[in-house]
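Complex shown without one protein chain; remaining protein chains in place.
On to chain A.
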Amino acid sequence: MALHIEVLPKEVLSIILDFLDTKQKFVVRGVNQRWRDTVDVHVSFCVSLCDKNYDYVRHKFGRRRVASMSIENYSRSEIPIQNLNFLHRLYIRKSTKRVCDLAVRHLLLNAANLKSLTLEDINFGTKIAIQNQPLLALLSIEKLSVKWEQTSLSNPVSSKADDLLNHEMPQLKVLHVCQILCAIKSRHEIDFFRLATCKPLLRQLKVQLFRPPTNDVGPVHNLTKLKKLNLTVVDADILETDVCAWEAILSNSSKMEKLSLSCYSSKRNRGFPLSIIFPVLQKSFESLVTIQLSVDPNINPHIDMKMFSDLKSIRTLCLKHRDYPTQFWLPAYNLHTVVTLQTLQNFESDGLKYSEEEIHQFVDEIAAHKTKIICLSFYQQSQALRETFETRVCERGLQNQFSIKTDISDMDRLFFLITPRIKSKNQ
C-alpha cells in the first residue's frame, strides 16, 4: 500500500515548507489549491515601505502575510497591506522625509498582534496617540524602542517626547522591554521613570537620556513604585541627578542577568557611586551573567574586586574608567578575586591601575586555580605592568602554561591576552 503525498496533514506539509527557500515555496504554491493554501498560511514577509515603492509593495505584498515592516520617507496616509493581523515587528524612521501621522495611526489602530515597535525620530504626537479610538497595537506590544537623535536638542521633537513618555499609556499592558535613547532640552520634559513605574511587567530596560548641563533639581521620583521593579536586563546611561531613582530600581533586583551602567560624561555629571549596585550583587548573585561598568573616579576613588566574589554565573566582567586617558588611573584592589570566579570567561579592565603586589597575587591565583578564564585583556596599562606580569609568570614557572600576546595596533593602547593552554589528554 503506497501512500500519496496528499495524505500528509498540513502541519507536516509545513515542516517540508520550512526546508524550502521563498522562491521555491512560490513554485509549490502553483501546484494545487491545497498546496497554495498551505503556503499562504505558512509564508510571511518582511517589507520595507517608502513613497517610491508603494505600488510595488501593494502589488506584491498587498494580500500576503507581512510579519515585519519598516517605513521611512513615506508621505501617504494609506498602508498598502490589507491584513495587518500578521504584523509582529514595526520600525518607523524619519530620514529625509517624515512619515505621515495618519499612516502610523492606521498601523497602530489595526496591527492587533504587534510585538515590537521601534520609533526613530518620530513624533508620537497627539495626532497619533490621543484620540478616542484605542490603538489596538499598543495592547500587545512587548518591546518598545524609542530613539531621538542627540542633535535634536532644540528640535520640537524633544518636546513632543512628552506625549509618549509622560503619558501613562495604559494600553501598554504587556510591555517587557523598553529602550529609550533620547536627547532632551530640559530635565522636566521627560519623566522616563514615571513610565517605568506604570509597567509592572517590565523586565528589560535600556535607557540613555542625553541632557544638557542643568542646575535643575529634577522631578521627584516615585521611589516606592520603582523599588517594585524586578528587572533582568538594565543597560543605562546614568545621570547624577537620577542616581536615587536608579538606586531604587536596582534595590530589589533578584533576577538580574545583565547589568550595564555608564555615566553621561560632563563636568557637572559625576555619574553613580558603585554602592548602588551592591544590592544587585547580593540578591542576583546566582543569575548575573554580564556586568559592564563605566566608573567615575571623582565619586569612586577606587574599586575593590571583592564585591564580585560571590557571583555564581558571571561570564563577562568589564570595568572601565570613564574618562581615561584624560584623567588619572583608577586604583583597583584584590584583582586576584576574579580568578576565583569559576564561570568567568571574559574579564576586561580598562584604565584601572594595579600595584605590583596585586599582579603578583593575580599570577599566583592563576597558577593555583588553573584558571578557566578564556580571554583576559588589560587595556591602557604600562609596559612596566606587562613586564611585572611576565616576570612573575617566569618566577612561578608558568611560561609553558600561558602564551602572552601583545598588540599595539589599537592606537597607543597596549593590551595583552593571556590564554590558558589546554593540556592534552596524554599529559
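As a working rule, contacts are C-beta pairs under 8 Å (C-beta built on N, C-alpha and C of every residue); 3 or more make two chains touch, one makes a residue touch a chain; residues count from 1.
Basically, contacts and distances are computed from a predicted model.
Between the listed names "Ras-related protein Rab-25", "S-phase kinase-associated protein 1", "BING4 C-terminal domain-containing protein" or "GH22012", the UniProt record for the complex's undisplayed chain reads "S-phase kinase-associated protein 1". Within the whole complex, the absent chain has one touching residue among A:Q24, A:Q82 or A:T343, and that is A:Q24. Hidden from this view is one chain, which touches chain A at 1-9, 11-12, 15-16, 18-24, 26-34, 36, 60.
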